[in-house]
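The complex is shown incomplete by one protein chain, all other protein chains being positioned as in the whole.
As written, the chains take the letters A, B, C and D, and residue 1 is the first residue of each chain.
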Amino acid sequence: MSIFSLMSFGSEGWGLAMVFAAGVTLSVAACGFLIGSVIGSLIAWVKLSGGVMARGAADAYTTVLRGIPDLLVIYLFYFGGSAVLSSIAGLFGPGGFVGVSGFAAGAAAIGIISGAYQSEVFRGAYTALNRGEIEAAKSVGMHRALMFRRIIAPQVLRYAIPGLGNVWQLALKESALVSVTGLVELLRQSAIGAGSTRQPFSFYLAAAVLYLAITTVSSWGFRRAETYAMRGVRRA
Amino acid sequence: MTLLSTPAVSVRDLRKSFGSLEVLRGISLDAAEGQVISILGSSGSGKSTMLRCINMLETPDAGEIAIGGEVIALRKGRHGRTEPVDRGQVDRIRSRVAMVFQSFNLWSHLTVLENVIEAPVHVQKRPRAECIAEAEALLTRVGIVDKRNHYPAHLSGGQQQRAAIARALAMKPKLMLFDEPTSALDPELVGEVLRVMRSLAEEGRTMLVVTHEMGFARDVSSRVVFLHKGVVEEDGPPGEVFSSPTSPRFRQFISEHR
Amino acid sequence: MTLLSTPAVSVRDLRKSFGSLEVLRGISLDAAEGQVISILGSSGSGKSTMLRCINMLETPDAGEIAIGGEVIALRKGRHGRTEPVDRGQVDRIRSRVAMVFQSFNLWSHLTVLENVIEAPVHVQKRPRAECIAEAEALLTRVGIVDKRNHYPAHLSGGQQQRAAIARALAMKPKLMLFDEPTSALDPELVGEVLRVMRSLAEEGRTMLVVTHEMGFARDVSSRVVFLHKGVVEEDGPPGEVFSSPTSPRFRQFISEHR
Amino acid sequence: MDAAFMGETFLRLLGGLPLTLNLTFASVVLGLVVAMSLAAMRMSGVPALDWFARAYVFVFRGTPLLVQIFLIYYGLGQFRPSLQAMNLWGFFREPYWCALLALTLNTAAYVSEIMRGGLQSVPAGQIEAARACGMSRLLLARRIILPIAVRQALPGYGNEIILMVKATSLASIITMMEVTGIAHKLISETFRAIEIFICAGAIYLILNFLVTRAIQALEYRLSPHLRNAPSPMPRLVAASE
Partner (left out) sequence: QQAKEITIATEGAFAPWNLTEPSGKLGGFDVELANDLCRRMNAKCKMVGQDWAGIIPALQAGKHDAVMTGMNITDKRLAVIGFSKPYATSRHVFATMNDRDILNLPKNGELIDITSLNDDGKATIEQMRKSLKGKTIGVQTSTNALAFLENFFKGDIQIREYKTSEQHDLDLSAGRIDAVFVDYASAMASLEKKELQGMTVAGPAFRGGLLGRGVAIGLRKDDGGLKQSLDQAIDQALADGTIKTLSLKWFKSDMSPPK
């Protein structure tokens, strides 16, 4: 069977299933990435301006979450999370399994992992900022949040976007690990297809193409964002 | 000099060191409302540091700063460093004080016009349309209204300096701190900027101006302060200090000026 | 003015636009060896752009630049933009030309001393020890030898400017391009820097100096060039141009100067 | 938790450590070299090279490493006759070389992006100052751009090294039994996934802890100019170099 008929969109083809799985990959990665952005900027902020204790905690967070295999985080979140919820539920009534949805657990796990990476990206970008411009913001009486929103964030993005692009790719790939929670994303769908039809190449090639399609769209987005963020920067 | 009302800014025994270098070694200074004080001093004498302390961009090691009668509360923080007790207070005071930096420090991601309206719109929360109109008037006054949609990186040095001046003026501050505001300007523009500053003084705004322009110090300012090695060496009305300086160091300093 | 030898720098019909803005609209200028040329002009008239073109930091849209008799070869590149034919030639010429930038542009990751010896050691490949000795002498001369191990971020404005001047002088260049080299300096230091420049001129080095210091233009320079809206409006020995300016625009320009 | 079981697991997992270290170190070093060539291609101004580098980054960043390893090892394995004809089979026959190749090509794409971010953060004025004193491109890159860019890119690069330590685990799908490979084997033998992963996690955590500390130390060393006060003990340039 040729790869084209294998991947067709008819009832005998895997095309629809693969595209749907790509959609799952995209959405779980995007949710995780956004959660990670929030966590990452908070952690970066703590690292840059927090007290000794807070900085230590933030440091431990990034070291541990970047340091351990992502699969472990996902396991702990999914199975650990269910165990905790189940035992809480057990207090109120007859024991039973309280499921954390695979999608929610996956997005949360990707979020807290990519948050650790994003915090480093943000911190690095912050150190590249022109101190003088921050002082100018202080000198007009901007309070921290306003300064963050109006001056720091737009400029941090300038230097952070290439790094964030990398983390986004990472989140996209991490979504493949979420399959242990039963979520059928692109790589799991490929493995299912490969195992069921014994045609691994066709499936992995199709997966590669779909990943590239996602990357095409997202790198176009990142390029647009970069052009925008780099406005007003003189290049030598 | 007798001060009739609360001084617009009052500095008492200000001290500041960087590492082992004592930059300010006990500076005291009062400026009444509407006064224009020229701060002279050789390079490295601590002029910028003093202005930056007044605006709390550097926290003084010791001393007291009061702006419009309100003392900025300081405390010894962790590691023995001084820090403001209340950041809110600092932000509030700063929004009434404008500063023109020696290195301009325009926000590079905003156009000239956006730079000028940033603080009025977002800090002082004034209506945007009104701010834009005012900003354009200011930019016209300093002669760069045609550059309003340019980013700072695409301006000449003098244009950047004028944008920075416009940004400070747009806040309509009670107190203005100018750090060499005409260093990058040609004589014609210097004249124009000095005219603007004079009219501001007449409106009753107070100004501390670090400058190397003896002409400005002599003709525009109501008082001249000469800093040397972190202390005030000379302080008085320009007529007095230029004709009969008490400090030999100041005499030498002005002797070079042709 | 008759030139006895090849001019140290010769600019023919230089043109440069940024987008739709024509900044230089046909500038011609010859400087004989040992001449000190003051370039005056109001803010935004294209002074910095001209210096930057001579050093090929901006590629001119049209015109010819020759340094020490060597014409910088240009060609139309892709997208119709001009580009140098031989980058090696540009680098070689630049290593004989020094520039002091309006915004200093010190290397932030190197200390003052490292900034000063960087080009002599790595570009000119002179012995390190010799360069350090010379650098320290220069830094002493401009009065910041005690700051030699500081990073630029920890210097005052005037100190940064002096470091930038020392960095340029350390290259012992045949041609020097100064963009407002005394803008951040106090009158005493201005005097000292002008003395240094005069002694360099006496050694036969050529200088193009963008300045707003009329004193310098009048007393130190051998020629004054006044730029206005991208063209040379006035060009002649200071005695002549200041006493009887031909251009009404220049007359107005200097009238503000007290 | 069962301490004896954890101890035994830990020991067995340590057996995979040399391979994990080997793959990480080799791919990080080789990847850096490839990434520098890619960055050079992108800055070269030669359209063909620039285009190639962009396409490279696009493909290798855009697809999962797992798929890359799979296609390089099993995929190219299908072309044995042609590879033999080109005398490349000796290389592609070995899972180690295939794993190393895939890891290197993959990390190079990411590192070249990180470098690009670092390069962008070098202020234009400082580059111009270097050009103005006649620095050639190479010298400019070596003396001015790289030191500033490296400082800037270091946190991102630290991320990447850590990712590589963990990415070596994918080598297990082509029979290379490094730490994670052994962990998976133990899991399918015993199904005590959490305990085994915690042991494996501890090993990776220790490795990565060392990596982060090393990067932090380097970052601190490279940024004296960003610290608050000038060093009380001035660096004696004259004496030290």
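The rule is short, and it goes like this: a contact is a pair of C-beta atoms (placed from the backbone, for glycine too) under 8 Å apart; a residue touches a chain by one contact, two chains touch by 3 or more.
Values in this document were obtained by computation on a predicted structure and should not be read as measured data.
A.B. asks: Could you tell me which of the visible chains the hidden chain touches?
C.D. replies: A, D
A.B. asks: Of A:Phe33, A:Tyr61, A:Tyr75 or A:Phe222, which sits in contact with the chain we cannot see?
C.D. replies: If we include the chain that is not displayed, A:Tyr75 is the one touching it.
A.B. asks: Would you write out the residues of subunit A that touch the absent chain, in ascending order?
C.D. replies: Per the touch rule, subunit A residues meeting the hidden chain are 11-14, 16-17, 71, 75, 78-79, 82-83, 86, 96-97, 99, 179-182, 184, 188, 191-198, 200.
A.B. asks: By the contact definition given up top, give the residues of subunit D that touch the hidden chain.
C.D. replies: Contacting residues on subunit D, toward the hidden partner: 74, 77-78, 80, 93, 95, 172-173, 175, 177, 184-185, 187-194.
Operating definition for what follows: only the chains that are shown with their structure count from here on.
A.B. asks: How many steps does it take, at the fewest, to get from subunit A to subunit C if each step moves to a chain that touches the one before?
C.D. replies: 2
A.B. asks: Work out the mean Cα position per chain and let me know which chain is farthest from subunit C.
C.D. replies: Taking each chain's C-alpha mean as its centre, the farthest from subunit C is A.
A.B. asks: Based only on mean CA positions, could you tell me how far subunit A sits from subunit D in angstrom?
C.D. replies: Centres of subunit A and subunit D (C-alpha means) sit 19 Å apart.
A.B. asks: With centres defined as the mean C-alpha position, give me the subunit C-subunit D separation in Å.
C.D. replies: Taking the mean C-alpha position of each chain, the two centres sit 45 Å apart.
A.B. asks: I'd like the Å distance between the centres of subunit B and subunit D, where a centre is the mean of that chain's Cα atoms.
C.D. replies: Spacing between the chain centres: roughly 49 Å.
A.B. asks: At least two other chains touched by the same residue of subunit A: list those residues.
C.D. replies: Residues 158, 233-234 of subunit A each touch two or more of the other chains.
A.B. asks: Name the residues of subunit D that each touch 2 or more other chains.
C.D. replies: 124-125, 128, 131, 226, 229-230, in rising order.
A.B. asks: Okay, in this complex, where on subunit A does subunit D touch?
C.D. replies: Going by the criterion above, the answer is residues 62-64, 66-72, 75-76, 79-80, 117, 120-121, 123-125, 127-128, 158-163, 165-167, 169-170, 172-173, 176, 187, 200-201, 204-205, 207-208, 211-212, 214-216, 219, 230, 233-236.
A.B. asks: Which residues of subunit B touch subunit A in their complex?
C.D. replies: These residues of subunit B touch subunit A: 52, 55-57, 78, 87-88, 91-99, 101, 103-111, 118-119, 122-123, 151-154, 167, 171.
A.B. asks: Which part of subunit D faces subunit C closely enough to touch in the complex?
C.D. replies: It is residues 123, 125-126, 128-137, 139, 143-144, 147-148, 151, 222, 224-226, 229-231, 234-238, 241 of subunit D that touch subunit C.
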